[in-house]
Structure formats: structure tokens, C-alpha cells
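For this depiction, one protein chain was excluded, whereas all remaining protein chains were kept in their positions.
And now, chain A:
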Amino acid sequence: MNIKTRKIVGQVLFILFTFYLDGLMKWAFLNNMNHSVVIILPQIMLMAIIMLTMRIDDRRQLIIYGIVFGVMYDSYYYGIIGLYTILLPLVMVGIDHFKFLLVKNNMGYELSVYFLSLTFLQSGIYLLERLLQQTDTNVLNFITYTLGPTLLWNVVVFFILFIPLANLSEWLMKYRRDSK
């Protein structure tokens, strides 16, 4: 196995691990079933994917990651295919399109990109589910009880996990610099 394949396997395992972490976090710590006024959704996979998107330049690879993990997320967690499957690649292509504007390796930039993507993703999911009558929550309740707490929690976690995650995704991309 050459170095490139090995790094790609590493990237996939990294995303896969965060994929499971989302569900386990929700199950183990944020399992507010008896008093579910505030709903916090851990989005660590999105964190990993954005870290990688900021560093990978191959758009085709990004779209494949987005679709594969989007389908997995939808099928395993949501039971409805078409939410992450579409929105995740869209987010990734969007970041890839505008990332030439951003300074690499800057926590502030990555945080704001993550913040915007999370808002876009959650709002998109809300709109689609509302359209398909999977929920009857109104917009204000969605912003107050779901979007707000989710953003807050995830931004805090982003601060905590930024250094290890950024280093890991940097390392998972390193072969490009060596080969250049």
C-alpha cells in the first residue's frame, strides 16, 4: 500500500470514528429523554469533515466522502435518506469553493466555517423535515430549543477538540507536501 492509499484509509477511519462518536455522545451524555426541552445534537463528524475539507484540494474526493458518509448517516441514524446525503456534499463543495479566501490553520476561520456549516445543515434538515411533515415544531421553537443549544455545545466542543483534530487532519494530509 502506498502512502497515499494509507492516508486515505486513515481519513476514512477518522471520519468513521467521529461518525460513531456522534451517536454515542448522544446516547451516553446528552440523553435527555425525560425532560427533553433542550435538544443538543453532537456534530463531531461534521467537525472532522470540515477539518478535512479545509485541507483536501481534490473536489471529487470530497464529494465522494460527502455522499458516502451522508448516506450512512441518513440510513443509520435518521432512517430517511436525502438529508445529509445532499446537504453534506453541498456544504463541502461550498467550503472548497470559497476556501482560497481563508487563511489556513487559523482557529477563528475554521470555527466560523464550522459555525456557518452547522447552521446551514441543521436549518436545511429542519426545512426538509418540516416540508415532509416529520415534525411540527415551529421556527421559533426550533431556533430556541434545538439550533441554539446545538450550536453552543458544538462550538464549546470545537474549542476543546480543535488542536488534536486539526493536528490529526493535518497529519492525514501530509503526503501532498512530501510528494510536491
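Criterion: a contact is a pair of C-beta atoms (placed from the backbone, for glycine too) under 8 Å apart; a residue touches a chain by one contact, two chains touch by 3 or more; residues count from 1.
Criterion: contacts and distances are computed from a predicted model.
Undergrad: Out of "Cell shape-determining protein MreC", "Amino acid/amide ABC transporter membrane protein 2 (HAAT family)", "Nitrous oxide reductase family maturation protein NosD" or "Ubiquinone/menaquinone biosynthesis C-methyltransferase UbiE", which one is the UniProt protein name for the chain not included here?
TA: Cross-referencing UniProt, the chain left out corresponds to "Cell shape-determining protein MreC".
Undergrad: Which of these, A:Val9, A:Ile64 or A:Leu132, touches the one chain of the complex that we don't see?
TA: A:Leu132
Undergrad: Return the single residue from A:Val12, A:Ile81 or A:Leu111 that touches the missing chain.
TA: A:Ile81
Undergrad: Which residues does chain A use to touch the chain missing from this display?
TA: 16-17, 20-28, 31-37, 39, 41-43, 71-72, 75-83, 85-86, 90, 125-126, 128-129, 132, 134-137, 142, 146
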